[in-house]
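Only a part of the assembly is drawn; its chains keep their places, and the rest are absent.
Should a chain be cited, it is by its letter among A and B, assigned in written order, with residues numbered from 1 in that chain.
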Amino acid sequence: MGFQKKEHEFLKEIGLGSENLGGHVNGEWKASGPIISTVNPSNNQKIAEVKEVSIEDYEEGLRACSEAAKTWMSVPAPKRGEIVRQIGDAFRAKLDHLGRLVSLEMGKILPEGIGEVQEVIDMCDYCVGLSRQLNGSIIPSERPNHMMFEVWNPLGIVGVITAFNFPCAVLGWNACIALVCGNCVVWKGAPTTPLVGLMVQQTVNKRFGKCLLELSGNNAIVVMDDADISLAVRSILFAAVGTAGQRCTTCRRLFLHESIYQNVLDQLVGVFKQVKVGDPLENGTLVGPLHTRASRENFEKGISVIKSEACILCFGGKILTGGSVIESDGNFVHPTIVEISPSASVVKEELFAPVLYVMKIQSLEEAINLNNSVPQGLSSSIFTRRPEAIFKWIGPHGSDCGIVNVNIPTNGAEIGGAFGGEKATGGGREAGSDSWKQYMRRSTW
Amino acid sequence: MGFQKKEHEFLKEIGLGSENLGGHVNGEWKASGPIISTVNPSNNQKIAEVKEVSIEDYEEGLRACSEAAKTWMSVPAPKRGEIVRQIGDAFRAKLDHLGRLVSLEMGKILPEGIGEVQEVIDMCDYCVGLSRQLNGSIIPSERPNHMMFEVWNPLGIVGVITAFNFPCAVLGWNACIALVCGNCVVWKGAPTTPLVGLMVQQTVNKRFGKCLLELSGNNAIVVMDDADISLAVRSILFAAVGTAGQRCTTCRRLFLHESIYQNVLDQLVGVFKQVKVGDPLENGTLVGPLHTRASRENFEKGISVIKSEACILCFGGKILTGGSVIESDGNFVHPTIVEISPSASVVKEELFAPVLYVMKIQSLEEAINLNNSVPQGLSSSIFTRRPEAIFKWIGPHGSDCGIVNVNIPTNGAEIGGAFGGEKATGGGREAGSDSWKQYMRRSTW
């Protein structure tokens, strides 16, 4: 069936209509659950309808998946890699349409939408090589004429549950590796981005117990007195307002050394005020809408808590720019900078919106203590030119996050590294390095 | 103070008396909790008394440990390795006395007691080399003039809780690695083997949050039609009755191919009947007492359940040898063989005593299915000469245990490999391979 809006017509080319089935069960599209609508966060108008799967559909799928797993784990790993390569090529052929859909449905700007799909493609290509490198070990034994063997075997079925902010890349990170490791994958997308899920499903064309968590972050950037200020300002802007502050690696806390505090803050307020907020599919837009009307309301609640802490507790909370929603049909808000005391309790929580808390520090030690004082441990970054400060930052007395960047934003992750965080963030690692071991079980002989 | 029994006098040489303080807190022996007695499981007579630590002692220790951690993690890893080497040398100097104490207090035979202490020594030596190999990675980046760094940093404090059956080795596995990784270690031994704890503490001389579980096993041996029968029989005996069936890797289930079923079973019943049960410190003893009076009672309960399942449910449960306790002051029982159906529910549970369930199988597939049908996934072993059976056993469609031995008993673990199991066994890995990563946190830059 056709779409009501002309700008949604491109969805036909990737196999979507105005009404869609939301499950791919045992090789066919199937869904007998309730119908939900997916809306454009720029105007809260309906894009299309998706019929969700029922519990029965799910169980049928899981049974089929369980059967398929027996076959799939017998396929030689390099052959599995070849199939994942073909999946990547299928994504490559529809890169632009898929990227546009991610932007349309999630609200991130088009280069980010396309970038997210590209990350799936990169991941597929990476996994082709990986499929020949899922290496076990042969370990010398203390017993005569004996060797110890450590072999990696598939788990069987891997379930992936993705959040709305990366509807596509996170599936790619997990499913590509899970597949070359010999697992089938069962995927559940976020209820607010169902169409991206269908896309992707048509390509992956398969439905697929161990737990790998990548939970929330409350990520800080430290700027020391000797930092390259203009590099730091550009990086902070990108880290704080990119994806409208809805990345797990978004910078939410900023520690500025007292000697450059006012200088950096003035520059930041300046650039925050100039950022273009608007339709994510439009050229030049840097900040799109928040993903849902509820997110917008959440932002408003957060701002009022910040204001009340500032008044009542005298923790110095002060909104320097932003702090309000933009009146429109969409979920747009103004990127916000808050000058606040590190003792304020709001600083310990993750407000999923473009709100940056700025605090003054006097030494690297103080910055590290504050960075480590929150329950989350995902990402963090320092801007400095001193090697000794860098080595302190990345060492045993430094940042306790999984990602400890230096002179790059908090959100500079690459698929070749292991992505994930410590403490309340969950301890799991996705993508590169030895993350693949989490998708397999180890057999020692 | 002196010991009441002459045969306990050797304990003086390792610094123990008839009354002892049970905690080593902040560099000194300290305990203000209740007094417990430790008894010899061969006669249930008191060996010595130990005053336990109170909550306050514990918290004082943890505070001290937390301070010490800051210093210890700054010590270069190879220097930490040198200290662990010296700890190993201190154990080496007292190997015999410590081994005798393990036997006396735990009840395992002397060669096993000494072997357990030797394992700590080996672990210390292993960790010296490891201290120069806690390698991070430098990973190519997609950004120009950039590299990604993956650095491993200490966790801070590692807590080790050990069970009664390996009061010494398990501490060694964990504490040695935790120490070279830059952590302080807080250790809590089992309440029934407090003296071994004191020993060891005097040597390690330090009291030292992430969770690594090594839980129960319900380990099976499969004997195929083409197996080396005499090798299999010796291995099964050792795996089933060693440490009086109180190892986590004890063989509890035996799957015999129908074509060799009666032959192997007859031989096993023969050797089980000849095994010398008695004082673990005496030459020639193969099976010592169960660890406590409660264990002995547990054995009796288990036997009566087996009998009742056999009668009521007609699952063919039949005690071929053993099945009763030995009347004495100690906790001795007869090594037991039970012929039973795999459907009997007792087979799914771990009875921590020398009781072996024997079942008949017709094919390798059936054996693997039965092996994998219990919640635990620690150890397993197959006896066969066919390479294709071996590869099936260790591969994706094979045993789902962490340890998948071939032609060696279920309890053949070595420190160079990664020890641990899957499913309900917990998923953790101790000792060699990349187990050390679990004692550190990963920082990616």
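In this section, contacts are C-beta pairs under 8 Å (C-beta built on N, C-alpha and C of every residue); 3 or more make two chains touch, one makes a residue touch a chain.
Quick caveat, the model's predicted, so the values are computed rather than measured.
Asks: Counting all identical protein chains, and not just the 2 shown, how many does the complete complex contain?
Replies: This structure file describes a complex of 4 copies of one sequence.
One rule holds in what follows: only the chains that are shown with their structure count from here on.
Asks: How far is the middle of subunit A from the middle of subunit B, if each middle is the mean of its Cα atoms, in Å?
Replies: Using C-alpha averages as centres, the distance is 41 Å.
Asks: In the complex of these two chains, what residues of subunit B are touching subunit A?
Replies: For this pair, the touching residues of subunit B are 70, 73-74, 137, 139-143, 146, 148-151, 153-154, 182, 210, 394-406, 408, 412, 414, 416-419, 422, 427, 429, 432-434, 441-445.
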